[in-house]
Each structure stands twice: as structure tokens, then as C-alpha cells.
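With one protein chain withheld, the remaining protein chains of the complex are depicted in position.
Chains: A, B and C, in written order; residue numbering restarts at 1 for each.
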Amino acid sequence: MTLAMDRDSLNAFLARDFEQIAPDFAVESVSEDVLIARLRVGHAHLRPGGTVSGPSMFALADLAIYTAILSRIGPVALAVTSNASIDFLRKPRSETDLLAECRILKLGRLLAVGEALIFSEGLEAPVARCSMTYAIPPSG
Amino acid sequence: MTLAMDRDSLNAFLARDFEQIAPDFAVESVSEDVLIARLRVGHAHLRPGGTVSGPSMFALADLAIYTAILSRIGPVALAVTSNASIDFLRKPRSETDLLAECRILKLGRLLAVGEALIFSEGLEAPVARCSMTYAIPPSG
Amino acid sequence: MTLAMDRDSLNAFLARDFEQIAPDFAVESVSEDVLIARLRVGHAHLRPGGTVSGPSMFALADLAIYTAILSRIGPVALAVTSNASIDFLRKPRSETDLLAECRILKLGRLLAVGEALIFSEGLEAPVARCSMTYAIPPSG
Partner (left out) sequence: MTLAMDRDSLNAFLARDFEQIAPDFAVESVSEDVLIARLRVGHAHLRPGGTVSGPSMFALADLAIYTAILSRIGPVALAVTSNASIDFLRKPRSETDLLAECRILKLGRLLAVGEALIFSEGLEAPVARCSMTYAIPPSG
């Protein structure tokens, strides 16, 4: 399998089409098996006690799985999230970036399913687990 | 059942403890049965095509269910989300606030479960459905 | 909206196409808004302590949401479950039938989403909440 988009083209796509959030996120690496995305944790992502907010972790998982799908099918498709399930497992380490490690479980004609584990950078135990389904619009 | 926190005390709590996000959200009403929360949709919440982002809808559901739990048990508890499931049903109307309508299904000693339907203000069909579980720390 | 299948035709469909499970289940009522399905709780559904097993509750929710979709689109479609999320809220009452109360939240061309609350017959507080997505095959 050849990837339709590599790391640089995915980051360029985010910068152009997702300018509101692009500064906070980056695709670190992408292969046929796994995509790694980073959330640059800043003040906007924090909650009382210094922990990273749930919606910020959700946003990271969404971006990781979305870009992993695009790496396979290219930037033309307008895939939309139809379902997500997330388990928050541990408190993230404060003032530490989060990394999402994403795998695609299914890439069908109409539906794609991916999952991500989220880690505080440098720690071994995951802080969250997420799975998401995307509906892929029929091509033209 | 008497509510432990009313609308004004919930909004004051958000302004104080969630200052990063408080300007975007408001508790509109709260009763024993249902809490309504608003997301003031702005540029930061939008995605290509003018739709509201999934993480923004997730954040609204999280805030609605969290404040609904606090309305019952008061501001002392530090409840944390342990699980969430969300279905995105329809594209929200562009440049329109979102309203979440939240009900508590279980308020146990250790776990609370709530669900929310999210609507574009003024439209009848929901744009998303969400259920969340919160772990309530042991008091004492 | 006219229903494509009423209660009797749904039960006849179950008896014919789902003969392994049909004796345990029944559609009690169906309208444009809500479908009620029953699980006749027997020994096979029980777990230690007399509670109804999680998979039995899952099966009831699946049957309720599936038949609610068929009541709208008719028996020709071969819809398949693509995603389910279930929260177990309370221990069901022992030796008591379960009732699922199901609503359809979305009936699209490709995806349908429904949710169900499950009750021990005669009790007010729900024992479980479930939401499911079905993929509807393109009609020929």
C-alpha cells in the first residue's frame, strides 16, 4: 500500500483547512500502520488542577484518526465523524504535550473506523483510549 | 429533591473555575429534570463549510452533563469524566448557537451517568446525541 | 408518516427470520415516535445473583432499535449494526421481564441511529441506556 498523503502534506492540509486549530496540533509521523499526532498543550487546554481537558483529548483523537484516514484516501474526501467513544483512563501529566497513536481498523467504501491511544509524552501508561467512525461521502 | 446549585451559581462556578472556556458557554436553565446549556458559536468552533466542529459539540455536552451533576451534588465534588459516547446526526446550521438538553440517568455514590441531545437553536431535529459517565470521588 | 410495518408484521418477521431468538422477544407496540420491545426473562438470561446478563440487555436493545428502523423502511432492507454504546445503570429486578423503549434519532439514506432505555417491568428507573448505528445497504 502506498500512502496518499505523507506527514508534510497532512500538516500542510491542516494549516490550510483547519487554521483555527492547526497551531495546536501536528502530525509527527505516518506509516501504513500507525500515525502519531501531537497536541501542544497550552493554557487553553487546561482545567482546574493542571490537567488537560477532556474536549482537548477528544480533539487530538479526532485529528489523529481523521488525518490517518486522509493518509490513505487523500485530501479530496470530505469525511465526517459519525460516532466516537472515548475512555479517560488516567490524569495526564501537567504541562506535558499529549501524543496520540492511531491505527485504522476498517477502511470501507462508506465507513472508516480508527482507534487511538493517547499518552502524556514520555509516560508509558495511556491517559485515554478513543475509537471513531467516519462516514465517507460517495465519490463523484 | 432540592437542587444544590441553581443557574446563577452554576454560571458563577464556570466563570471562576473554567475561565478558559466560560465565555463560550452558559447554563440557560436547570430543573430537577433537565438542564439546558448554550454554546455561543464563534469562529473558533467552525470547520470548513461553516459547520461546528465535533470537539466543540463534545465540549458542550461535557459541560452540560457536568453542570447537571453539580446541580444535584454541589460544587465541592471534583467529578471527572471517565467515558463518553457521541453520535453526530446532522450538520449543524451555520452561524447558529447550539443548545444541549441534558438529563441525568443515574446519580450513584461513585458513578453518575447523563445524556444530552444537542440542537441548532430553532431547529427541531437534534444534531448530536451524547452520553457520559463521571467518576465521583469519595467524600470525606 | 405512515409506518411500513406494524406490530404484527414485525413479530411475524422476527418469527420467520430470527427463529433462534424469536421466542424470547416480542414487539409490544410501535408508533411513529416510540417502539416498545419485551425480553421474556428466563434462566438462560440470568447471571450469578439473579441479575439479567449484559449481553441479554444488549440483545434486547439491538432488537428494539432494529425493528424500529424496519417499521419505517420495511423488511426488504438488510440493515446491519455498525456501532453500539451501552451504559448499565442499575441491577435489574430478578425474575422480571425487561422492556426497551426505543426512539429513532436519525434515519438517513446510509445510516440510521436509534436509542433505547431499558426498564425492569413495573419499575421507573432505567436499568440501561443504549444507542446504536445501523448501516443501510444502498437499495438496488
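The rule is simple: contacts are C-beta pairs under 8 Å (C-beta built on N, C-alpha and C of every residue); 3 or more make two chains touch, one makes a residue touch a chain.
Bear in mind the structure is a predicted one, so any value in this text is a computation, not a measurement.
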*Touching residue (missing chain; options C:11, C:83 or C:120)*: C:83
*Sort through A:71, A:85 or A:120 and give me the one touching the missing partner chain.*
A:85
*Residues of subunit C in contact with the chain that isn't shown?*
17-18, 20-21, 43-44, 46-49, 53-56, 58-59, 62, 78, 80-88, 91
*Touching the hidden chain in the full complex, which residues of subunit A are there? Just list them.*
85, 87, 89-90, 105-106, 113, 115, 125-126, 129, 131, 133
*Quickly run down the residues of subunit B that touch the omitted chain.*
82-83, 85, 110-111, 133, 135
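We adopt the following convention: only the chains that are shown with their structure count from here on.
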*asked:* As a multiple of 5 degrees, what angle does the CA superposition of subunit A onto its copy subunit C give?
replied: 180
*Could you work out which chain's C-alpha centre is the most distant one from the centre of subunit C?*
A
*Distance-wise, how many Å sit between the C-alpha centres of subunit B and subunit C, to the nearest whole number?*
28
*asked:* For subunit A versus subunit B, what separation do you get between their C-alpha means, in angstrom?
replied: 23
*Which subunit A residues sit where two or more other chains touch them?*
82-83, 85
